[in-house]
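Read through the structure below, which is laid out as structure tokens, and then see the notes.
Heads up, one of the protein chains got dropped from this complex, but the rest are sitting where they should.
After this line comes chain A, so read on.
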Amino acid sequence: MHGVKRLRLTPQAAETKRLKELSKIESYLAIEQDVLSRKRVKDYSDEALGRTTRLLDLNPEFYTIWNYRRTILLSLFPSLSPEDITSHLISDLRLTTSYLLVHPKVYWIWNHRKWCLESVPHGPGESQKWREDFWKGELKLIEKMLEADARNFHAWDYRRYVLSSLPLARPKTEELKYTQTKIEANFSNFSAWHCRTKVLSAIWAERNATPEEVKKAKDKEFELVTQALWTDPGDQSGWLYHRWLVGQEPPLDTLRREIRNIQDLHEAEPESKWCVNALAHYTLLLARHPSTGEDEAMRLRGEAKRLFTILEKVDPHRRARHRDMAAQCT
């Protein structure tokens, strides 16, 4: 049970609640028993399908019933026209939409949706129109779900799945635009930042981007993330994204520029442990850079060590980590 406040009931109130629930329990158990016994005798009729809807209305987490429902549909489909199959699938998608709005984190409902989409027949006629229409409609639903909860990882996973399954692939730059909208609505939406790391990597791989092209694209990203960092330097999301942009082997000028920028931010926000944390890490990266001479590297490691020692004080929950990191600086 997540996030439901505990209430103390008086014994009388508890008894009233129990009695009120009794009839609900009774009708739930009756429908459950009916559906499970139909399942046992392999009743794949329309009537059985209707009974599964009634049970799922009461308990959309009952995955065995979703399985049974699919088994019924699969047994009905061979005798149905493609139009009738499509209309069954439309009504199942409607059903799952209504459940998802109430239970946005139930795996089994999302799974049934995938099955529906994957079961759409070709048509009408020789065309692919049904499949295209079905898949396109999905993005609208996901956007609605992500408006309700911008961090729902089920919805983000499903979005990735839908985008990779669209009969007509959408340009990846569209997804870049979408994540930008989500990020600009709330810099704290790490799910959107994460998605951006994946989309950009995919775009660069697809285009066979040269290091110069990647650098240019990253410079624009640095501008975006710098806005986020200055807006709230206490938010982890932007810092994580910044770390991804810098990567393992950044160009020297990029690394130096970013260190300077964070030093500026640190001057404006001396209390921010994230500035110190980033500076410590990037200083170590600079020490390890092939163009850095041994004396300079030693000085930089000393500087990183000093920063980790500051972190030990300003970030006491993670004191041991900072101490371990400081010990690696010699």
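Criterion: a residue touches a chain if its C-beta (ideal position, glycine included) is under 8 Å from a C-beta of that chain, and two chains touch if they have at least 3 such contacts; residues count from 1.
Convention: contacts and distances are computed from a predicted model.
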Protein name as given in UniProt for the chain not displayed, "Large ribosomal subunit protein mL43", "Trafficking protein particle complex subunit", "tRNA (guanine(10)-N(2))-methyltransferase" or "Geranylgeranyl transferase type-2 subunit beta": "Geranylgeranyl transferase type-2 subunit beta"
Contact with the hidden chain (one of A:139, A:209 or A:240): A:240
Candidates A:16, A:45, A:59 or A:263 - the one touching the absent chain: A:59
Per the touch definition above, residue among A:67, A:128 or A:261 touching the missing chain: A:67
In chain A, positions touching the absent partner: 1-6, 8, 18, 21, 24-25, 28-29, 32, 36, 39-40, 58-59, 61-64, 67, 70, 107, 111, 114-115, 151, 153, 156-157, 160, 188, 190-191, 194-195, 197-198, 235-237, 240, 243-244, 247, 316-321, 324-325
